[in-house]
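Note that this complex is displayed minus one protein chain, with the remaining chains in position.
Chain naming follows the written order as A and B, and within any one chain the residues start at number 1.
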Amino acid sequence: AETGVTVSGYGRFGLEYLEGRAEETQIASRLRFNIDGKTETDSGVTFGGRLRLQSTDGGAASTNAALFYASYEGFRVEVGNVNTAFDSAGLIYNSEMGFQDSSYGDPQGAFFAYNSTGAVAPGAGIFASYSMGDFTGRISYVNPDQMTGASTDAEVGVSFDYASGPFAVSLAAYQDGAGVAGNDGFFLGAAYTINDAATVGLNYMDEDAAGGRVVTLYGNYTMGATTLRAYVADLDVAGADTAYGLGADYDLGGARLSGSVQQGYAGQTYADVGVRFDF
Amino acid sequence: AETGVTVSGYGRFGLEYLEGRAEETQIASRLRFNIDGKTETDSGVTFGGRLRLQSTDGGAASTNAALFYASYEGFRVEVGNVNTAFDSAGLIYNSEMGFQDSSYGDPQGAFFAYNSTGAVAPGAGIFASYSMGDFTGRISYVNPDQMTGASTDAEVGVSFDYASGPFAVSLAAYQDGAGVAGNDGFFLGAAYTINDAATVGLNYMDEDAAGGRVVTLYGNYTMGATTLRAYVADLDVAGADTAYGLGADYDLGGARLSGSVQQGYAGQTYADVGVRFDF
Partner (left out) sequence: AETGVTVSGYGRFGLEYLEGRAEETQIASRLRFNIDGKTETDSGVTFGGRLRLQSTDGGAASTNAALFYASYEGFRVEVGNVNTAFDSAGLIYNSEMGFQDSSYGDPQGAFFAYNSTGAVAPGAGIFASYSMGDFTGRISYVNPDQMTGASTDAEVGVSFDYASGPFAVSLAAYQDGAGVAGNDGFFLGAAYTINDAATVGLNYMDEDAAGGRVVTLYGNYTMGATTLRAYVADLDVAGADTAYGLGADYDLGGARLSGSVQQGYAGQTYADVGVRFDF
(Lines give C-alpha, C1' and ligand atoms only; values in the text may rest on other atoms or scores of the structure.)
Protein backbone atom coordinates (compact mmCIF):
# COMPACT_ATOMS: atom_id res chain seq x y z
CA ALA A 1 0.00 0.00 0.00
CA GLU A 2 1.62 3.19 -1.24
CA THR A 3 0.64 6.40 0.52
CA GLY A 4 2.01 9.91 0.32
CA VAL A 5 2.26 13.28 -1.34
CA THR A 6 4.24 14.05 -4.48
CA VAL A 7 4.79 17.34 -6.25
CA SER A 8 5.55 17.55 -9.95
CA GLY A 9 5.10 20.06 -12.74
CA TYR A 10 6.90 22.11 -15.32
CA GLY A 11 8.33 25.53 -16.03
CA ARG A 12 8.57 27.36 -19.32
CA PHE A 13 9.74 30.82 -20.28
CA GLY A 14 10.63 32.61 -23.46
CA LEU A 15 9.51 35.19 -25.97
CA GLU A 16 6.10 35.32 -27.59
CA TYR A 17 5.22 37.45 -30.59
CA LEU A 18 1.63 38.11 -31.62
CA GLU A 19 0.96 40.43 -34.51
CA GLY A 20 -1.37 43.31 -33.83
CA ARG A 21 -1.51 43.49 -30.06
CA ALA A 22 -0.35 46.56 -28.14
CA GLU A 23 3.02 45.07 -27.24
CA GLU A 24 3.61 42.52 -29.95
CA THR A 25 6.65 40.86 -28.35
CA GLN A 26 6.35 39.81 -24.73
CA ILE A 27 8.16 37.59 -22.29
CA ALA A 28 5.80 34.69 -21.60
CA SER A 29 6.16 32.24 -18.74
CA ARG A 30 4.40 29.63 -16.67
CA LEU A 31 5.36 27.67 -13.59
CA ARG A 32 3.10 24.80 -12.58
CA PHE A 33 3.14 22.56 -9.53
CA ASN A 34 0.77 19.59 -9.23
CA ILE A 35 0.34 18.47 -5.64
CA ASP A 36 -0.87 14.87 -5.47
CA GLY A 37 -1.91 12.96 -2.40
CA LYS A 38 -2.85 9.32 -2.63
CA THR A 39 -3.49 6.14 -0.70
CA GLU A 40 -3.35 2.63 -2.10
CA THR A 41 -5.69 0.32 -0.25
CA ASP A 42 -4.89 -3.30 0.55
CA SER A 43 -7.10 -4.44 -2.29
CA GLY A 44 -5.06 -2.47 -4.82
CA VAL A 45 -7.50 0.38 -5.39
CA THR A 46 -5.75 3.76 -5.27
CA PHE A 47 -7.60 6.84 -4.03
CA GLY A 48 -6.04 10.20 -4.77
CA GLY A 49 -6.52 13.93 -5.03
CA ARG A 50 -4.76 16.73 -6.89
CA LEU A 51 -4.41 20.47 -6.50
CA ARG A 52 -2.47 22.82 -8.78
CA LEU A 53 -0.44 25.94 -8.01
CA GLN A 54 0.29 27.90 -11.16
CA SER A 55 1.80 31.28 -12.00
CA THR A 56 1.47 32.58 -15.57
CA ASP A 57 3.10 35.68 -17.05
CA GLY A 58 4.01 37.28 -13.73
CA GLY A 59 0.68 36.70 -12.03
CA ALA A 60 0.56 35.62 -8.40
CA ALA A 61 0.20 31.85 -8.36
CA SER A 62 -3.39 30.68 -8.37
CA THR A 63 -4.89 27.60 -6.81
CA ASN A 64 -7.62 25.49 -8.36
CA ALA A 65 -10.38 23.10 -7.35
CA ALA A 66 -9.59 19.55 -6.28
CA LEU A 67 -9.68 16.56 -8.58
CA PHE A 68 -10.41 13.23 -6.84
CA TYR A 69 -9.89 9.82 -8.33
CA ALA A 70 -10.07 6.13 -7.66
CA SER A 71 -8.06 3.82 -9.90
CA TYR A 72 -7.67 0.09 -10.18
CA GLU A 73 -5.54 -1.47 -12.89
CA GLY A 74 -6.77 0.03 -16.18
CA PHE A 75 -9.87 1.59 -14.68
CA ARG A 76 -10.05 5.15 -13.33
CA VAL A 77 -12.92 7.27 -12.03
CA GLU A 78 -12.63 10.99 -11.29
CA VAL A 79 -14.91 13.34 -9.35
CA GLY A 80 -14.80 17.12 -8.90
CA ASN A 81 -12.57 19.20 -11.15
CA VAL A 82 -12.35 16.33 -13.61
CA ASN A 83 -10.63 15.75 -16.88
CA THR A 84 -13.17 15.41 -19.67
CA ALA A 85 -13.40 12.74 -22.32
CA PHE A 86 -13.10 15.12 -25.28
CA ASP A 87 -10.18 17.09 -23.88
CA SER A 88 -8.35 13.83 -23.06
CA ALA A 89 -8.73 12.31 -26.52
CA GLY A 90 -5.48 10.99 -27.95
CA LEU A 91 -4.04 12.82 -30.99
CA ILE A 92 -6.36 15.83 -30.54
CA TYR A 93 -3.54 18.24 -29.56
CA ASN A 94 -0.82 16.53 -31.59
CA SER A 95 -0.27 19.46 -33.95
CA GLU A 96 0.94 21.69 -31.10
CA MET A 97 4.43 23.18 -31.20
CA GLY A 98 6.67 25.81 -29.63
CA PHE A 99 7.66 26.13 -25.98
CA GLN A 100 4.03 26.98 -25.17
CA ASP A 101 2.58 23.97 -26.99
CA SER A 102 0.02 25.83 -29.07
CA SER A 103 -1.57 25.26 -32.46
CA TYR A 104 -4.29 26.91 -34.52
CA GLY A 105 -5.13 23.34 -35.52
CA ASP A 106 -6.47 22.66 -32.02
CA PRO A 107 -10.23 22.39 -31.40
CA GLN A 108 -11.84 25.82 -31.73
CA GLY A 109 -15.13 25.07 -29.96
CA ALA A 110 -16.31 25.38 -26.38
CA PHE A 111 -16.16 22.42 -23.99
CA PHE A 112 -15.22 21.70 -20.40
CA ALA A 113 -11.74 20.56 -19.40
CA TYR A 114 -9.73 20.18 -16.23
CA ASN A 115 -9.59 23.67 -14.75
CA SER A 116 -6.05 24.84 -13.95
CA THR A 117 -7.10 27.93 -12.04
CA GLY A 118 -10.02 28.86 -9.82
CA ALA A 119 -13.22 27.16 -8.75
CA VAL A 120 -15.48 24.77 -10.60
CA ALA A 121 -19.15 24.08 -10.20
CA PRO A 122 -19.29 22.21 -6.90
CA GLY A 123 -18.83 18.50 -7.40
CA ALA A 124 -20.05 18.94 -10.89
CA GLY A 125 -17.97 16.48 -12.83
CA ILE A 126 -17.62 12.75 -13.15
CA PHE A 127 -15.16 11.04 -15.46
CA ALA A 128 -14.35 7.41 -16.09
CA SER A 129 -11.72 5.81 -18.27
CA TYR A 130 -10.70 2.28 -19.05
CA SER A 131 -7.52 1.14 -20.74
CA MET A 132 -6.81 -2.37 -21.96
CA GLY A 133 -3.81 -3.00 -24.16
CA ASP A 134 -3.93 -0.50 -27.02
CA PHE A 135 -7.48 0.59 -26.33
CA THR A 136 -8.67 3.43 -24.08
CA GLY A 137 -12.26 4.54 -23.64
CA ARG A 138 -13.49 7.56 -21.66
CA ILE A 139 -16.78 9.11 -20.64
CA SER A 140 -17.40 12.34 -18.74
CA TYR A 141 -20.37 14.22 -17.37
CA VAL A 142 -20.08 17.82 -16.17
CA ASN A 143 -23.07 19.56 -14.62
CA PRO A 144 -22.33 23.25 -14.18
CA ASP A 145 -25.20 23.96 -11.82
CA GLN A 146 -25.44 21.16 -9.26
CA MET A 147 -25.94 23.53 -6.36
CA THR A 148 -28.51 25.84 -7.85
CA GLY A 149 -30.79 23.59 -9.83
CA ALA A 150 -30.70 26.20 -12.61
CA SER A 151 -31.51 25.35 -16.18
CA THR A 152 -28.00 25.00 -17.63
CA ASP A 153 -27.47 21.73 -19.48
CA ALA A 154 -24.90 19.15 -18.48
CA GLU A 155 -22.07 18.35 -20.90
CA VAL A 156 -21.65 14.71 -21.77
CA GLY A 157 -18.51 13.54 -23.57
CA VAL A 158 -16.99 10.31 -24.83
CA SER A 159 -13.71 9.39 -26.48
CA PHE A 160 -11.94 6.29 -27.73
CA ASP A 161 -8.30 5.74 -28.66
CA TYR A 162 -6.91 2.74 -30.44
CA ALA A 163 -3.46 1.89 -31.73
CA SER A 164 -2.29 -0.98 -33.87
CA GLY A 165 1.33 -1.09 -34.96
CA PRO A 166 2.11 2.20 -36.75
CA PHE A 167 -1.55 3.27 -36.86
CA ALA A 168 -3.36 5.25 -34.15
CA VAL A 169 -6.91 6.51 -34.23
CA SER A 170 -8.94 8.65 -31.84
CA LEU A 171 -12.61 9.44 -31.79
CA ALA A 172 -14.37 11.90 -29.48
CA ALA A 173 -17.62 13.79 -29.11
CA TYR A 174 -19.46 16.05 -26.71
CA GLN A 175 -23.07 17.12 -26.32
CA ASP A 176 -24.12 20.47 -24.83
CA GLY A 177 -20.46 21.49 -24.59
CA ALA A 178 -19.59 23.91 -21.78
CA GLY A 179 -23.18 23.54 -20.55
CA VAL A 180 -24.70 25.26 -23.60
CA ALA A 181 -27.71 23.44 -25.05
CA GLY A 182 -27.20 22.31 -28.62
CA ASN A 183 -23.45 23.02 -28.63
CA ASP A 184 -22.16 19.70 -29.90
CA GLY A 185 -18.71 18.68 -31.13
CA PHE A 186 -17.11 15.76 -32.89
CA PHE A 187 -13.48 14.75 -33.42
CA LEU A 188 -11.83 12.08 -35.55
CA GLY A 189 -8.05 11.78 -35.66
CA ALA A 190 -5.63 9.36 -37.26
CA ALA A 191 -1.85 9.19 -37.14
CA TYR A 192 0.70 7.03 -38.91
CA THR A 193 4.24 6.51 -37.67
CA ILE A 194 6.27 6.15 -40.86
CA ASN A 195 9.47 5.11 -39.13
CA ASP A 196 11.48 5.89 -35.98
CA ALA A 197 11.84 9.49 -37.11
CA ALA A 198 8.63 10.55 -38.79
CA THR A 199 4.94 10.75 -37.93
CA VAL A 200 2.05 12.23 -39.91
CA GLY A 201 -1.52 12.74 -38.78
CA LEU A 202 -4.87 14.13 -39.79
CA ASN A 203 -7.44 15.60 -37.39
CA TYR A 204 -11.03 16.38 -38.26
CA MET A 205 -13.16 18.47 -35.89
CA ASP A 206 -16.75 19.58 -36.30
CA GLU A 207 -17.86 21.85 -33.45
CA ASP A 208 -20.91 24.08 -33.32
CA ALA A 209 -19.17 26.86 -31.43
CA ALA A 210 -16.22 26.94 -33.85
CA GLY A 211 -18.18 28.44 -36.73
CA GLY A 212 -17.17 25.61 -39.05
CA ARG A 213 -15.30 22.33 -39.18
CA VAL A 214 -11.51 22.24 -38.83
CA VAL A 215 -9.19 19.88 -40.69
CA THR A 216 -5.58 19.75 -39.52
CA LEU A 217 -2.77 17.91 -41.28
CA TYR A 218 0.47 17.67 -39.30
CA GLY A 219 3.79 15.91 -39.26
CA ASN A 220 6.94 15.58 -37.14
CA TYR A 221 10.42 14.56 -38.13
CA THR A 222 13.26 13.83 -35.68
CA MET A 223 16.96 14.10 -36.54
CA GLY A 224 19.16 13.42 -33.54
CA ALA A 225 18.27 15.96 -30.82
CA THR A 226 16.14 18.04 -33.19
CA THR A 227 12.48 17.49 -33.98
CA LEU A 228 10.88 19.49 -36.77
CA ARG A 229 7.12 20.05 -36.66
CA ALA A 230 4.65 21.36 -39.21
CA TYR A 231 0.91 21.64 -39.68
CA VAL A 232 -1.69 23.09 -42.02
CA ALA A 233 -5.20 23.72 -40.69
CA ASP A 234 -8.33 24.70 -42.57
CA LEU A 235 -11.32 26.33 -40.88
CA ASP A 236 -14.43 26.11 -43.07
CA VAL A 237 -15.64 29.66 -42.47
CA ALA A 238 -16.03 32.32 -45.18
CA GLY A 239 -12.97 34.56 -45.23
CA ALA A 240 -10.84 32.42 -42.92
CA ASP A 241 -7.22 32.08 -44.01
CA THR A 242 -5.45 28.76 -43.98
CA ALA A 243 -3.54 28.42 -40.74
CA TYR A 244 -0.15 26.79 -40.58
CA GLY A 245 2.84 26.39 -38.34
CA LEU A 246 6.48 25.44 -38.50
CA GLY A 247 8.31 24.53 -35.32
CA ALA A 248 11.39 22.90 -33.94
CA ASP A 249 12.37 21.32 -30.63
CA TYR A 250 15.94 20.85 -29.53
CA ASP A 251 16.30 18.20 -26.83
CA LEU A 252 18.56 19.41 -24.02
CA GLY A 253 18.35 16.09 -22.20
CA GLY A 254 15.74 16.82 -19.54
CA ALA A 255 14.55 20.10 -21.02
CA ARG A 256 13.89 21.37 -24.51
CA LEU A 257 14.43 24.54 -26.45
CA SER A 258 11.38 25.04 -28.66
CA GLY A 259 10.28 27.59 -31.18
CA SER A 260 7.54 28.03 -33.71
CA VAL A 261 6.18 30.41 -36.32
CA GLN A 262 2.47 30.11 -36.94
CA GLN A 263 -0.23 31.93 -38.89
CA GLY A 264 -3.81 32.00 -37.63
CA TYR A 265 -7.18 31.98 -39.36
CA ALA A 266 -7.28 35.79 -39.39
CA GLY A 267 -3.89 35.89 -41.07
CA GLN A 268 -2.12 37.01 -37.89
CA THR A 269 1.41 35.83 -37.23
CA TYR A 270 2.37 34.20 -33.95
CA ALA A 271 5.85 33.11 -32.98
CA ASP A 272 7.49 31.83 -29.82
CA VAL A 273 10.88 30.63 -28.70
CA GLY A 274 11.82 29.48 -25.24
CA VAL A 275 12.65 26.71 -22.83
CA ARG A 276 10.40 24.08 -21.31
CA PHE A 277 11.54 21.85 -18.46
CA ASP A 278 9.60 19.22 -16.54
CA PHE A 279 10.20 18.09 -12.99
CA ALA B 1 18.43 17.16 14.69
CA GLU B 2 15.58 16.57 12.24
CA THR B 3 14.84 19.35 9.79
CA GLY B 4 12.60 19.51 6.77
CA VAL B 5 9.22 19.90 5.17
CA THR B 6 6.51 17.26 5.04
CA VAL B 7 3.12 17.34 3.37
CA SER B 8 0.19 15.26 4.58
CA GLY B 9 -3.57 15.44 4.50
CA TYR B 10 -6.70 13.69 3.34
CA GLY B 11 -9.28 13.54 0.60
CA ARG B 12 -12.94 12.68 0.81
CA PHE B 13 -15.76 12.67 -1.70
CA GLY B 14 -19.25 11.32 -1.87
CA LEU B 15 -22.92 12.18 -1.78
CA GLU B 16 -24.57 14.37 0.85
CA TYR B 17 -28.30 14.67 1.36
CA LEU B 18 -29.85 17.43 3.44
CA GLU B 19 -33.60 17.67 3.65
CA GLY B 20 -35.12 21.01 2.68
CA ARG B 21 -32.30 22.78 0.82
CA ALA B 22 -32.65 23.84 -2.82
CA GLU B 23 -30.70 20.85 -4.14
CA GLU B 24 -31.16 18.24 -1.46
CA THR B 25 -28.58 15.76 -2.83
CA GLN B 26 -25.16 17.11 -3.69
CA ILE B 27 -21.71 15.77 -4.40
CA ALA B 28 -19.56 16.87 -1.45
CA SER B 29 -15.79 16.81 -1.39
CA ARG B 30 -12.70 18.11 0.37
CA LEU B 31 -8.99 17.83 -0.36
CA ARG B 32 -6.61 19.00 2.37
CA PHE B 33 -2.85 19.37 2.37
CA ASN B 34 -0.99 20.28 5.56
CA ILE B 35 2.46 21.71 4.82
CA ASP B 36 4.74 21.38 7.84
CA GLY B 37 8.22 22.77 8.23
CA LYS B 38 10.26 22.03 11.32
CA THR B 39 13.69 22.13 12.90
CA GLU B 40 14.82 20.07 15.84
CA THR B 41 17.48 21.87 17.83
CA ASP B 42 20.47 20.15 19.42
CA SER B 43 18.78 20.33 22.81
CA GLY B 44 15.78 18.35 21.57
CA VAL B 45 13.32 21.23 21.28
CA THR B 46 11.44 21.16 17.98
CA PHE B 47 10.29 24.39 16.34
CA GLY B 48 7.75 24.10 13.55
CA GLY B 49 5.14 25.85 11.45
CA ARG B 50 2.12 24.72 9.47
CA LEU B 51 0.10 26.03 6.55
CA ARG B 52 -2.95 24.40 5.00
CA LEU B 53 -4.13 24.27 1.39
CA GLN B 54 -7.73 23.11 1.17
CA SER B 55 -10.37 22.84 -1.55
CA THR B 56 -13.96 22.13 -0.51
CA ASP B 57 -16.91 21.37 -2.80
CA GLY B 58 -15.27 22.63 -5.98
CA GLY B 59 -13.91 25.85 -4.53
CA ALA B 60 -10.44 27.06 -5.49
CA ALA B 61 -8.06 25.89 -2.78
CA SER B 62 -7.69 28.38 0.03
CA THR B 63 -4.67 29.07 2.20
CA ASN B 64 -4.79 29.85 5.89
CA ALA B 65 -2.77 31.60 8.57
CA ALA B 66 0.37 30.03 9.99
CA LEU B 67 0.46 27.98 13.16
CA PHE B 68 3.83 28.02 14.99
CA TYR B 69 4.89 25.64 17.70
CA ALA B 70 7.70 24.62 19.96
CA SER B 71 7.62 21.13 21.46
CA TYR B 72 9.78 19.24 23.89
CA GLU B 73 8.87 15.74 25.00
CA GLY B 74 5.28 15.94 26.29
CA PHE B 75 5.17 19.73 26.26
CA ARG B 76 3.94 21.82 23.33
CA VAL B 77 3.36 25.57 22.90
CA GLU B 78 1.60 27.10 19.89
CA VAL B 79 1.41 30.69 18.65
CA GLY B 80 -0.60 32.27 15.84
CA ASN B 81 -3.45 30.30 14.27
CA VAL B 82 -3.52 27.97 17.25
CA ASN B 83 -5.51 24.96 18.24
CA THR B 84 -7.68 25.74 21.25
CA ALA B 85 -8.07 23.77 24.45
CA PHE B 86 -11.82 23.23 24.12
CA ASP B 87 -11.71 22.18 20.46
CA SER B 88 -8.85 19.76 21.22
CA ALA B 89 -10.59 18.02 24.11
CA GLY B 90 -10.57 14.25 23.85
CA LEU B 91 -13.94 12.51 23.29
CA ILE B 92 -15.69 15.77 22.36
CA TYR B 93 -16.21 14.80 18.69
CA ASN B 94 -16.45 11.06 19.27
CA SER B 95 -20.09 10.76 18.16
CA GLU B 96 -19.17 11.83 14.59
CA MET B 97 -19.87 9.50 11.68
CA GLY B 98 -20.10 9.33 7.90
CA PHE B 99 -17.40 10.18 5.37
CA GLN B 100 -17.64 13.83 6.44
CA ASP B 101 -17.28 13.09 10.17
CA SER B 102 -20.30 15.04 11.37
CA SER B 103 -22.70 14.72 14.27
CA TYR B 104 -25.58 16.73 15.70
CA GLY B 105 -24.16 15.61 19.04
CA ASP B 106 -21.15 17.90 18.58
CA PRO B 107 -20.85 21.14 20.58
CA GLN B 108 -23.42 23.67 19.34
CA GLY B 109 -21.90 26.81 20.84
CA ALA B 110 -19.43 29.40 19.57
CA PHE B 111 -15.71 29.13 20.32
CA PHE B 112 -12.40 29.58 18.53
CA ALA B 113 -10.59 26.70 16.85
CA TYR B 114 -7.71 26.23 14.45
CA ASN B 115 -8.76 28.10 11.32
CA SER B 116 -8.54 25.98 8.16
CA THR B 117 -9.11 28.84 5.74
CA GLY B 118 -8.25 32.52 5.68
CA ALA B 119 -6.65 34.93 8.11
CA VAL B 120 -6.80 35.09 11.88
CA ALA B 121 -6.40 38.00 14.22
CA PRO B 122 -2.67 38.77 13.95
CA GLY B 123 -0.69 36.74 16.43
CA ALA B 124 -3.77 36.46 18.53
CA GLY B 125 -3.53 32.98 19.95
CA ILE B 126 -1.40 31.10 22.43
CA PHE B 127 -1.88 27.44 23.28
CA ALA B 128 -0.01 25.10 25.58
CA SER B 129 -0.44 21.39 26.21
CA TYR B 130 1.28 18.86 28.37
CA SER B 131 1.00 15.08 28.15
CA MET B 132 2.34 12.61 30.68
CA GLY B 133 1.31 8.99 30.45
CA ASP B 134 -2.46 8.87 30.19
CA PHE B 135 -2.95 12.50 31.14
CA THR B 136 -3.13 15.51 28.86
CA GLY B 137 -3.83 19.09 29.92
CA ARG B 138 -4.31 22.10 27.64
CA ILE B 139 -4.81 25.82 27.98
CA SER B 140 -5.43 28.40 25.27
CA TYR B 141 -5.84 32.14 25.01
CA VAL B 142 -7.14 33.83 21.86
CA ASN B 143 -7.31 37.60 21.64
CA PRO B 144 -9.24 38.63 18.54
CA ASP B 145 -8.12 42.26 18.55
CA GLN B 146 -4.42 42.43 19.32
CA MET B 147 -3.73 44.97 16.61
CA THR B 148 -6.56 47.37 17.22
CA GLY B 149 -6.88 47.54 20.98
CA ALA B 150 -10.66 47.30 20.51
CA SER B 151 -12.94 46.14 23.28
CA THR B 152 -13.52 42.50 22.24
CA ASP B 153 -12.82 40.02 25.00
CA ALA B 154 -10.21 37.32 24.80
CA GLU B 155 -11.30 33.67 24.90
CA VAL B 156 -9.65 31.53 27.53
CA GLY B 157 -10.02 27.76 27.41
CA VAL B 158 -8.82 24.72 29.32
CA SER B 159 -9.20 20.98 28.87
CA PHE B 160 -8.05 17.78 30.54
CA ASP B 161 -8.07 14.20 29.30
CA TYR B 162 -7.42 11.13 31.37
CA ALA B 163 -7.54 7.44 30.60
CA SER B 164 -7.28 4.45 32.92
CA GLY B 165 -7.71 0.99 31.48
CA PRO B 166 -11.09 0.90 29.70
CA PHE B 167 -12.19 4.28 31.09
CA ALA B 168 -11.52 7.67 29.49
CA VAL B 169 -12.72 11.04 30.69
CA SER B 170 -12.40 14.52 29.26
CA LEU B 171 -13.22 17.88 30.78
CA ALA B 172 -13.15 21.24 29.01
CA ALA B 173 -14.36 24.80 29.40
CA TYR B 174 -14.09 28.20 27.77
CA GLN B 175 -14.81 31.73 28.91
CA ASP B 176 -15.86 34.53 26.55
CA GLY B 177 -15.98 32.03 23.66
CA ALA B 178 -15.27 33.45 20.21
CA GLY B 179 -14.42 36.75 21.88
CA VAL B 180 -17.99 37.39 23.07
CA ALA B 181 -18.21 38.55 26.68
CA GLY B 182 -20.20 36.19 28.87
CA ASN B 183 -20.33 33.40 26.29
CA ASP B 184 -19.11 30.50 28.39
CA GLY B 185 -19.09 26.78 27.71
CA PHE B 186 -18.46 23.58 29.60
CA PHE B 187 -17.89 19.99 28.49
CA LEU B 188 -17.68 16.70 30.36
CA GLY B 189 -17.26 13.42 28.51
CA ALA B 190 -16.74 9.82 29.53
CA ALA B 191 -16.19 6.72 27.47
CA TYR B 192 -15.95 3.05 28.31
CA THR B 193 -14.34 0.45 26.07
CA ILE B 194 -16.38 -2.68 26.72
CA ASN B 195 -14.10 -5.00 24.77
CA ASP B 196 -12.00 -5.00 21.58
CA ALA B 197 -15.11 -4.40 19.52
CA ALA B 198 -17.36 -2.05 21.46
CA THR B 199 -17.16 1.42 22.97
CA VAL B 200 -19.87 3.55 24.57
CA GLY B 201 -19.66 7.15 25.69
CA LEU B 202 -21.64 10.02 27.14
CA ASN B 203 -20.94 13.70 26.42
CA TYR B 204 -22.43 16.60 28.36
CA MET B 205 -22.11 20.14 27.02
CA ASP B 206 -23.45 23.35 28.49
CA GLU B 207 -22.78 26.34 26.24
CA ASP B 208 -24.38 29.78 26.41
CA ALA B 209 -24.51 30.23 22.63
CA ALA B 210 -26.15 26.82 22.07
CA GLY B 211 -29.51 27.79 23.56
CA GLY B 212 -29.41 24.92 26.00
CA ARG B 213 -27.26 22.05 27.20
CA VAL B 214 -26.61 19.04 24.97
CA VAL B 215 -26.33 15.44 26.15
CA THR B 216 -25.02 12.91 23.64
CA LEU B 217 -24.96 9.15 24.13
CA TYR B 218 -22.98 7.23 21.51
CA GLY B 219 -21.55 3.81 20.79
CA ASN B 220 -19.42 1.99 18.22
CA TYR B 221 -19.22 -1.69 17.42
CA THR B 222 -16.65 -3.29 15.12
CA MET B 223 -17.13 -6.59 13.28
CA GLY B 224 -14.19 -7.39 11.04
CA ALA B 225 -13.77 -4.55 8.53
CA THR B 226 -17.09 -2.95 9.47
CA THR B 227 -17.69 -0.50 12.29
CA LEU B 228 -21.25 0.44 13.21
CA ARG B 229 -21.86 3.77 14.91
CA ALA B 230 -24.88 5.26 16.65
CA TYR B 231 -25.74 8.26 18.79
CA VAL B 232 -28.69 9.99 20.41
CA ALA B 233 -28.40 13.67 21.33
CA ASP B 234 -30.76 15.83 23.35
CA LEU B 235 -30.75 19.64 23.12
CA ASP B 236 -32.55 21.19 26.07
CA VAL B 237 -34.47 23.82 24.08
CA ALA B 238 -38.26 24.04 23.81
CA GLY B 239 -39.43 22.40 20.60
CA ALA B 240 -36.11 20.76 19.74
CA ASP B 241 -36.41 17.22 18.46
CA THR B 242 -34.14 14.47 19.67
CA ALA B 243 -31.24 14.13 17.27
CA TYR B 244 -29.81 10.74 16.38
CA GLY B 245 -27.53 9.08 13.88
CA LEU B 246 -26.74 5.63 12.53
CA GLY B 247 -23.55 5.11 10.59
CA ALA B 248 -21.18 2.52 9.27
CA ASP B 249 -17.54 2.49 8.18
CA TYR B 250 -16.06 -0.16 5.95
CA ASP B 251 -12.28 -0.36 6.22
CA LEU B 252 -10.66 -0.57 2.79
CA GLY B 253 -7.19 -0.94 4.26
CA GLY B 254 -5.83 2.61 3.96
CA ALA B 255 -9.14 4.23 3.16
CA ARG B 256 -12.70 3.81 4.34
CA LEU B 257 -16.14 3.80 2.85
CA SER B 258 -18.45 5.58 5.30
CA GLY B 259 -22.08 6.42 5.42
CA SER B 260 -24.58 7.80 7.89
CA VAL B 261 -28.22 8.75 8.31
CA GLN B 262 -28.84 11.43 10.91
CA GLN B 263 -31.74 13.53 12.15
CA GLY B 264 -31.14 17.03 13.49
CA TYR B 265 -32.75 19.07 16.25
CA ALA B 266 -35.19 20.63 13.76
CA GLY B 267 -36.27 17.18 12.60
CA GLN B 268 -34.34 17.48 9.30
CA THR B 269 -32.79 14.39 7.79
CA TYR B 270 -29.13 14.35 6.78
CA ALA B 271 -27.37 11.46 5.07
CA ASP B 272 -23.98 10.93 3.49
CA VAL B 273 -22.04 8.15 1.84
CA GLY B 274 -18.56 8.39 0.42
CA VAL B 275 -14.88 7.62 0.65
CA ARG B 276 -12.25 9.07 2.94
CA PHE B 277 -8.53 8.46 2.44
CA ASP B 278 -5.58 9.81 4.39
CA PHE B 279 -2.06 10.38 3.08
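In this section, contacts are C-beta pairs under 8 Å (C-beta built on N, C-alpha and C of every residue); 3 or more make two chains touch, one makes a residue touch a chain.
Since this is a predicted model, take the numbers as computed values, not measurements.
S.K.: Out of B:Leu31, B:Met97, B:Ala121 or B:Ala230, which residue would touch the omitted chain in the full complex?
M.R.: B:Ala121
S.K.: Which parts of chain B face the unshown chain closely enough to count as touching?
M.R.: 1, 3-5, 7, 35, 37-43, 45, 47-51, 62-66, 68, 70, 79-81, 117-124, 146-149
S.K.: Name, in rising order, the residues on chain A that touch the hidden chain in the full complex.
M.R.: Touching the chain left out of view, chain A contributes residues 7-11, 13, 22-23, 26-31, 33, 53, 55, 57-63, 252-255, 275, 277-279.
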